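What follows is one structure encoded as structure tokens, with my remarks underneath.
Every protein chain but one is kept in place in this view of the complex.
Note that the chains take the letters A and B in the order they are written out, and that residue 1 is the start of every chain.
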Amino acid sequence: MSDRVVVSVPASVARDVDAEALIIRSGRSEEIVGAYRDVGARVHGIELSGFPADALKLAGLPSDLPVVIKLHPRDAAAVYANTWMADRFSLSVLMDVDQGLLQGVTIVTSAAVPVILNLEEIHDASELMSALRYYLHDRRCRVPVEFFHSAFIGCLRGAPVSLLQLYPESPGMNLYVDQALRVTASERLARAGRFFGHVCGGAQVDTSARLWTDLIDHKKNLFVSGSQCASCEAFHLCDGYLRFVDSGFNCEPFLEVFLEIKAKAREMAQDLSEAGDREE
Amino acid sequence: MAKNIEFVIKPTLRCNGACSYCNVAETGSFMGKPVIEATFRSLAEYLGRNPLDEVTILWHGGEPTLMGEFFFQEVLGLQALISDHRVEHVMQSNLTCMTPALADTLCELLKGGGIGTSVDPFSDYRRLKSGEPYPERWYEGFELVRSRGFRVGMVYVVHGESVGLGKSIYHYFKNVGVDSLTLIPLEEPAREFEGARLDAPSWGKFLLEIYRAWEEDRAMLPVEPFVTWAHFAHDKDSPRCGFPEGLHCCEPTVAVAPTGDVYPCVRLLDVGSGAIGNLVVDSLEKILTRPDALWRSQRRDLLRQGECASCRWWDLCAGGCAAACGFGRKTVWCEGYRLFFEAVNE
Partner (left out) sequence: MFGREVSIIFVPTARCDCRCDHCFQPRTDDTITLEELSTVFQRISTYLAGVGVTNVDIYWQGGEIMTLSPEWPLQAGRRIDALFRGANLSARHFLQTNLMGYGPAWDSTLWELFDGMLGSSLDFPNVYRRYRGITGEAYNESWVARYREATSGGLHLSVISVPNKRTLDVSPLDFYRYYFDELGLKSVQLNTPFAAGPSRRLAGEISLDARPLGDFLADLFEVYCSRDDGVTLDPFKSVIDRLVFGDNAAKTPCFFCPNCVSSFFCVGPRGEIGQCDAWLGSYPENNFGNILESENLGDILVSPRRLELAARAENLIRNSECLECAYMSLCNGGCPVRAKSGKGDLNQSDPQCEAYKKMFEAVERHVRASPHLWNKWSASAPPEARSLLWGWSEPGAIVFSSFECNNNCIFCAPAHDRSKNPPDLDRQVFDFITECAQSGAKTLFFTGAGEPTLNPSLVDYARLAKDAGILELYLFTNGSGVTEKLVEALRRAGVENYWVSIHGIGETHDRIVRRKGSFVQAFRALSLINGSSPQRLNVNTCLNMLNVDEIERLMDKTLGFAKTTAHCLCLLEWDGNAYTNRDKMCRLPLLRDRLSSITPGRFPLTILDNVPHCVAPRLPHIGNSPDDLRIKRRNTEQMVSNRLNMGHNAIPQPCVEKGCPHLEVCVGVDRRYLEEYGNDEIITLIGRP
């Protein structure tokens, strides 16, 4: 396996996975700390399910370590009780897309903690557009909200960045190991019961597995299969990510968001260009 | 006066494809070594005497890649004869038999030049004789040539089923990553065709659909003929690519058949009608001085005195494709163009 592959593993089995770069996941600080003790410098990041009650135990982890907290919007206020983690680590909140999203994003970003919308947990996307408008226009928002931020900046620079780039499911770069040591490319694929390997020392992948070839040939499949994604006007901001697991996924709220991002980026580019002209 | 000459070399009229609406009358011959040598020698002699002229060699077919990498290596050798002159190579291919070795050879030959190709994302008119899926083989070839750095232009044949899908078609080609899109209306196929034909109003409607999508997307993907029309609208006195008016092929065009026969138009070659010489026996200069070589200009003069005389869209259309309509007649797509121009003009 290439050294560049980052493997996300449950903290409880971290020591069983032979990989150069690990992201360890858990809901309990103790487990994270224990895993860190076992695998040390191979840890490239931490993923916590919520702010654990015993978060203080994480204090011994190296500062600047990327730490991602998975949060439901209703639990967003907890970020204020844990601001020390933002001072200590490279902290971001991975927020479920669900009711209360706007308020959740508002709270977390007000505490100057960046938010990443968790597209593996899309329950209710009805507040997506309000969250985007908050990100684009509200003066309280001074930290990135992903995917909005990268998509907007990409459009502004004329080099769009897609969801597939922001939430990679590339087996050559990212692997996801579940509790039963099965290997796939992301949590949502694991939840969908789709795997292409298992852990036996290192991650053993079966390159003939259907999922593997689906992932490798993802773009080709879209263009030769007559998929709607191939002719979607926001394809460059998605790359077919949203419908990879469920081809019937309702992208409508996302499409609106993508089109708004494109329009606003165009507006800003125009303003900047006119401002540049004025200065000249 | 220096000329731009489009030199279309069809080394074969054979094709691995079996597209329902193809208008090439497929014959079995491949261009032999004497013919290709005579072609380059003739071109070299001509350029020696007319060093200011510029030549674009379009490798066309049938499917030119059926000639294989060795043929094009031979061509690379002959290229030395004309290397001092301004000659650009481009190719039209379905890309379905592209191999890495051939792509490497073509890289050397085409240099900065691009490859034109065709695929139909929403209908299955395009097929391969082998029964393999055309879109998959095409996509693999497309990825291969993109990986070698080729610019790829898409030539999309608009048929009856295309109408209503303009926006999707535009975005499909933009998403797949081609560098340009050229729209061609489906004309008379060489074989029996049972699919959905295109009529003139539908052609206009389709143009409008795709134009709206193009405009909405701020013209991110160059689409012909819109780019040319936009160019004319912007600066009438600076003809694009040396074309005096819209919707015109380059004149003179030298279309060379596998036998060395020369036609003044690719379409005439495809149907085997109206040869104006043969490069094995005639010099290129002699061929170009034949009155038939400039038949399009003559046609335009005729049309402007006749039925197109009062047309306000003449500069954008100029009578349309000459070969498809015949010498004395305006384009069969006239109504569609009018419909489109008027809608856009509003």
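The working rule: a contact is a pair of C-beta atoms (placed from the backbone, for glycine too) under 8 Å apart; a residue touches a chain by one contact, two chains touch by 3 or more.
Given the structure is predicted, the values throughout are model-derived calculations rather than measurements.
The chain not displayed here makes contact, within the full complex, with A. When the whole complex is considered, the residue among A:S12, A:S110, A:S130 or A:Q165 that touches the unshown chain is A:S110.
Within the whole complex, the absent chain has one touching residue among A:A78, A:I153 or A:V245, and that is A:A78. Among A:I24, A:V43, A:V67 or A:A86, only A:A86 touches the chain left out of the display. Within the complete assembly, A:A59 is the residue of A:A59, A:M173, A:C200 or A:A263 that touches the hidden chain.
Within the complete assembly, residues 55-56, 59-63, 76-78, 80-88, 103, 106-107, 109-112, 138-143 of chain A touch the chain that is not shown.
Rule of thumb we're sticking to: only the chains that are shown with their structure count from here on.
One simple way to say how far apart two chains are is to compare their mean CA positions; for chain A and chain B this gives 45 Å. Looking at the complex, you find that chain A touches chain B at residues 220, 223-224, 226, 230-233, 235-236, 266. Against chain A, the residues of chain B that register as touching in their complex are 121-122, 133, 135-136, 139-140, 143, 167-169, 171-172, 175-176, 213, 217-218.
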